[in-house]
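I have a structure I would like to understand better, so I am pasting it below and will then ask my questions one at a time.
Here the complex is missing a single protein chain, while all its other protein chains stay put.
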Amino acid sequence: MSADAGIKSSSTSAEAPGAPDPALLEDIVTANRILSDQGIIDAYGHISARDPLRPGHYWISRSMAPALVTGTDIIACDLDNNPVRTGETRLFFERVIHGEIYKARPDVMAILHNHAPSLIPFCNSDTRLRPMVGSAAFLGEGAPVFDIRSVDDEGDLNICNVAQARGLAQALGPHCLVLLRGHGAVFAGDSIRQVVRRAVIAESNARQQMQAAMLGPVHFLTASEIAFAKRSKPKDPDRAWQLWKQRAMRG
Amino acid sequence: MSADAGIKSSSTSAEAPGAPDPALLEDIVTANRILSDQGIIDAYGHISARDPLRPGHYWISRSMAPALVTGTDIIACDLDNNPVRTGETRLFFERVIHGEIYKARPDVMAILHNHAPSLIPFCNSDTRLRPMVGSAAFLGEGAPVFDIRSVDDEGDLNICNVAQARGLAQALGPHCLVLLRGHGAVFAGDSIRQVVRRAVIAESNARQQMQAAMLGPVHFLTASEIAFAKRSKPKDPDRAWQLWKQRAMRG
Amino acid sequence: MSADAGIKSSSTSAEAPGAPDPALLEDIVTANRILSDQGIIDAYGHISARDPLRPGHYWISRSMAPALVTGTDIIACDLDNNPVRTGETRLFFERVIHGEIYKARPDVMAILHNHAPSLIPFCNSDTRLRPMVGSAAFLGEGAPVFDIRSVDDEGDLNICNVAQARGLAQALGPHCLVLLRGHGAVFAGDSIRQVVRRAVIAESNARQQMQAAMLGPVHFLTASEIAFAKRSKPKDPDRAWQLWKQRAMRG
Partner (left out) sequence: MSADAGIKSSSTSAEAPGAPDPALLEDIVTANRILSDQGIIDAYGHISARDPLRPGHYWISRSMAPALVTGTDIIACDLDNNPVRTGETRLFFERVIHGEIYKARPDVMAILHNHAPSLIPFCNSDTRLRPMVGSAAFLGEGAPVFDIRSVDDEGDLNICNVAQARGLAQALGPHCLVLLRGHGAVFAGDSIRQVVRRAVIAESNARQQMQAAMLGPVHFLTASEIAFAKRSKPKDPDRAWQLWKQRAMRG
């Protein structure tokens, strides 16, 4: 199993983007800072955004600690995960996650992979992560768990090649969060801000679900409440984004 | 179910207050900062105070993150939750909680709604939040839990209309705290400072009760101790307020 | 039950101290700051030191938040808890704890009363707080728990009068820590530094014992290890004191 197996395929750079939209660029940088400041990404996670004008490309930071990302660190890759800029080598080896999910899910505009500290217990348990509060309704009837052994069972549990990433995308299915046994989480959503918001909410939901389990049976959102959330939009989600941004940027 | 159903009723602005008492104004701003600094309110909670001279009105911040509230953000609403100032539109849609509780409970002078992180497990459990220490005696025989399904069951669990807010006020009854299934908490008290104090104490009490549950059966305050607390006043409560204020304001 | 019942008895101020030893004064102030900085005292606890030259008196801060204590706030009381300075009224009503324990235990040179957040679960449980590590051997076979109902059962659980304080001192017995049901903890030791050190250790020991309880049966120190600790001195305890002081004073 080679770390980059299957990634170095051909790319059509003719349609490749030169620079992202400034607002999108700022959101990607801010997302890296917020996730670090909130303690839900460590030195190794990554977040990407699909280019809205060239949906065959996505933007992601070079391989580095998210806490240190600035605008000049954001690079473009095609959906085969090849960098647009020739010779760029400072790449996350797990970026294959991004390309394969963008291919499988045309609706997805942003993807986050992290080693979410409070989600790990659910990655290694038969107990599903389920919504405790309305804002966590996106967890539905329980976040699916991807076991890399469904693809191969000799590795370090990282998603290193196309086959593994396709298995992961399959486990994600139509959901917006998939947990990875012995590894972490992948969030997929319609914007950088939505994905960050859900990652923050998933963390607190996980902590509260574990605490509630100590008190006895836990009452989760009902099927009807989960269905309602699918048809509606959250109220004023940017209020939290702006507050988190202010905190992350002062740190 | 419309988000503002029932809120836009007629209001008699003749008796409406122009500005709050400066000391009250400062307490409302300070409360927003303390609750944020202590981590028991997030970007979405709100706290209000009834106007002591015009009890048909209350003061609350415009719809914004509590951590950022300043004196100029505090506005007046009547008990039908209409803003006194014509054309004011930056309003919390859940402000209906405040109006309905002030109507149902003439003794209540301050109300807090938050998504108290350590109280959520009790919102979704059959285990009641009960007093571990003397200062938490206000929890009585256990904080009641309001299930919005007792009013309607198709929503996002937020309190968006008068019917839901009346159901909530009914569940609160004569208590000073009601938990909301899948949502959070509402505190009602005789002053901004009392409500903030109780919100801080409820958080630590919840954490300690969950920890104690890991050790075996938990011994709560006795009925006689709870009754004594109802007849007496806490000793020097302002000492904590001043300390929390100092910490919140330096942050 | 009056808050100060029994405290205002006669005092012989002839032998009363005018000012404490400067090193002792600094330790008392530092202790207040460390305990606040470490989060194991809130706005309401207090720590005292017996005067080494006039053992019928002790030093304690005026009634105020420990985090704000400075040298000019330290006052002297006799063992009937009367202030040496005439007209001093800013006194902790629970100072009766200090006088009664100093009377009952001539060996005790310092006393701390706090609402130790991680000890409260043990105050309300049948599970005893027991030593997880060598430095916590002072917990012996388990910290005793004082139930104020053994004295009277109509109050707010505070130690307000001599009878209650005597009951508490009796429950403490020869131990160095007694837990108070529904209230908190009292540490008694041979110096300010020892008492602070033990309060810090008791907090972490409590957290670790609760966590270990989640894993199954817990193995505590043996009787022989507890006995050894009674005969020996801790190695270089001041290293921690100096580190905690540095952190507390910069905050």
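Labels A, B and C are assigned to the chains in the order they are written; within every chain, residues are numbered from 1.
Keep in mind that, in the parts below, a residue touches a chain if its C-beta (ideal position, glycine included) is under 8 Å from a C-beta of that chain, and two chains touch if they have at least 3 such contacts.
What you are looking at is a predicted structure, and each value in this text was computed from that prediction instead of being measured.
Although it is not drawn, the missing chain touches A, C when the whole complex is taken into account. If you put the hidden chain back, the residue from C:87, C:106 or C:216 that touches it is C:216. Among A:25, A:163, A:213 or A:227, only A:213 touches the chain that is left out of the view.
What chain A contributes to its contact with the hidden chain is residues 3, 42-44, 63-65, 67-68, 93, 115, 117-118, 120-127, 149, 153-158, 181-184, 210, 213-214.
Listed by residue number, the positions of chain C touching the unshown chain are 131-134, 137, 204, 207-209, 211-212, 214-222, 224-225, 228-229, 232, 235-236, 239-240, 242-243.
The rule is short, and it goes like this: only the chains that are shown with their structure count from here on.
Looking at chain A and chain C, the chains that touch each of them are B. Fitting chain A to chain B on CA positions gives a rotation angle of 90°, reported to the nearest 5. Relative to the whole-protein C-alpha centroid, the nearest chain centroid is that of B. In terms of their C-alpha centroids, the spacing between chain B and chain C amounts to 35 Å.
Counting partners per residue, chain C has no residue that reaches two or more other chains.
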